[in-house]
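In what follows, a single structure is set out as structure tokens and then discussed.
With one protein chain removed, the remaining protein chains of the complex are shown where they sit.
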Amino acid sequence: MRGRRLSSIIASVTAHAVLMAGAVIMLTPFLWMELTSLKPPQEIFRLGLHILPREWGGAENYGRVFSDTPMLRFLLNGIVVCGAIVILQILIAVPAAYALAKIPFRGRGLFFALILVSLLVPIQVPSLFLYLGFARAGLLDSYASLVLPFIISAFAIFLLRQHFLQFPQEVVEAARLDKFGEFEIAWRIVLPSARPAIGAFAVFSMVAHWNDLYWPLVVVTDPEMATPPLGVVFFRNQESGSDFGALMAAATVISAPLIIAFLAAQKTFVRGLTSIR
Amino acid sequence: MTALSAQKRAEARIGLVLASPAILLLVLLVVLPVLATAGFSLTDYRLGTQTIGFAGLDNYGTLWNDPRFWQSVGNTALYTLIVVPGSVGLGLGAALLIEGRGWLRPFYRVAYFLPVASTFIAMAIVWEFLMNPSVGLFNQILFALGLPGINFFGNAQTALFSMAAIGIWELTGFNMVLFMAGLAAIPRDLYDACAVDGGESGWDRFRMVTWPMLGPTTFFVAIITMIRAVRVFEVAAVITQGRPEGATEVLLYSIYVQAFQYFNIGYAAALIVVFLVVTALIALVQARFGGGREASR
């Protein structure tokens, strides 16, 4: 028995050592970002390995982020764009998914086939045509061009349809017998049961669009309309790699909202982000 | 007409009404653009020129003969071939090690998942700084150890691997969480049966139970990772611009450059069609062979 204990202790220590090393690698970029954002330039450029800041450069770095760029505007844009996308996606997907799952109508099969095909199409595919369209309509550099391409989410419809399919049909029929209208059934009876699924999707979509760089890069040239990722790219190009302290401060500022949300609601986050299963 | 069929028809009308905004938008924002893009790929359309001419498969011919296209395909493939096994393997390893690791488990989970919950482009810029040839942390460490530094993104030999390292860092925690869910679904009895049957080492348990039971999860995770890997874009677009010597030129970045910097619409459309075919093929592989997944859960 003692041999077994000893070998299991060795296994456990090894596992922790490996996991710890992995965790350090995972966390290094975050730590280094924080630490650098607090260092003054001369310390960043001084050769030799030193980890903790000796002089305080935080105020200056973060000050520059907010004075040299419209950082608050970036964050606001991010919130407006992501919020609008998620809300519209849900408003459009819920009734469609409900109809797909619960109401037989002509063309339903075709519609569902269309959803399945659309799942295969990443944004980069329609982007060319959509860009030309927005350019012609004079809508580049606008919230409309940032939001509209994403308001239809085949994934949301697919996910919610699966969920509604699992909702017992007997309950829907009982409600019909009780003279509920179709709309009321959907809104008052089925929808509340889908709240967790909708929440998970909202997290997933929020994170995906907060992170999206491709489309903003295509339609936005005016810094006033930049989303946070595009904003930090503008800032990086403007600094042309000289002021790392301020750059890391900018990275910190735009990463902070998601990271704080994640740390505050880990379960919801993990469930949402892995809901693609 | 009976009352029932009248009611059925009314219902069907409501169904169509509920679905119609989605149908309309789907046609407008997905179907039409995809068809139009396929159409553009058969023309010589460039933004700024007045005329559009039918070009047949010329754009595809140009692609076929363009070494940069092949380089970009090759880079994307190599990136995928590094990132998929890397992040799937490390994700699986982390999930296996974390299983039953008591009180530190929540910490590891958060640490490994943090990259997934962060803003990727910001972290890519941090990585660029970490990999900076003179003041970056990595080279500072190498210098302190008396080793020569590495010009991570400046050297054609290392640039793509540096990019892949960032990709693995980003995706490992995500895959780990998927594997942890898969592990939790394995019945404990199977491990007991394996032990009674004479399975003694961790390797026996892995070979007899864990690995076969995780098969469908692994397949699914690999496909998901692959779809994400072929969409690699940010690092190439922001940090390397495909340099040096096209070593980090990847498919999406080529599309971006051709479409939105050179406004080579016809040619970019052909690239997009190629890209769509690649991603669709991966997804079809999943649809065809991944059916066992639902059943096994």
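When the chains are written out, they are named A and B in that same order, and each has its own residue count from 1.
Here, a residue touches a chain if its C-beta (ideal position, glycine included) is under 8 Å from a C-beta of that chain, and two chains touch if they have at least 3 such contacts.
Just so it is clear, contacts and distances are computed from a predicted model.
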Omitted chain, identified by the protein name its UniProt record gives, among "Ring-1,2-phenylacetyl-CoA epoxidase subunit PaaC", "Acyl-CoA desaturase", "Glycolate dehydrogenase, subunit GlcD" or "Carbohydrate ABC transporter ATP-binding protein (CUT1 family)": "Carbohydrate ABC transporter ATP-binding protein (CUT1 family)"
Given B:L25, B:A55 or B:V209, the one touching the chain that is not displayed: B:V209
Touch residues of chain B, complete complex, unshown partner: 187, 189-190, 192-193, 195-200, 203-204, 207-209, 212-213, 215, 296
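Note that only the chains that are shown with their structure count from here on.
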In the complex with chain A, residue positions of chain B that touch it: 8, 11-16, 18-19, 21-23, 25-26, 29-34, 36-37, 40, 47, 90, 94, 97-98, 101, 104, 107-123, 125-127, 129-130, 132, 134-135, 137, 140-141, 143-144, 169, 172-174, 177-178, 181, 202, 220, 224, 231, 233-234, 237-238, 252, 255-256, 259-260, 265, 268-269, 272, 275-276, 279-280, 283
Complex contacts: residues of chain A adjacent to chain B: 11-12, 15-16, 18-19, 22-23, 25-30, 32-33, 36, 44-45, 47-49, 92-93, 95-96, 98-100, 103-108, 111, 114-115, 118-122, 124-132, 148-149, 151-152, 154, 157, 182-183, 186, 207, 210-211, 213-214, 217-218, 228-229, 232-233, 236, 244, 247-248, 250-252, 254-255, 258-259, 261-263, 266, 269-270, 273-274, 276-277
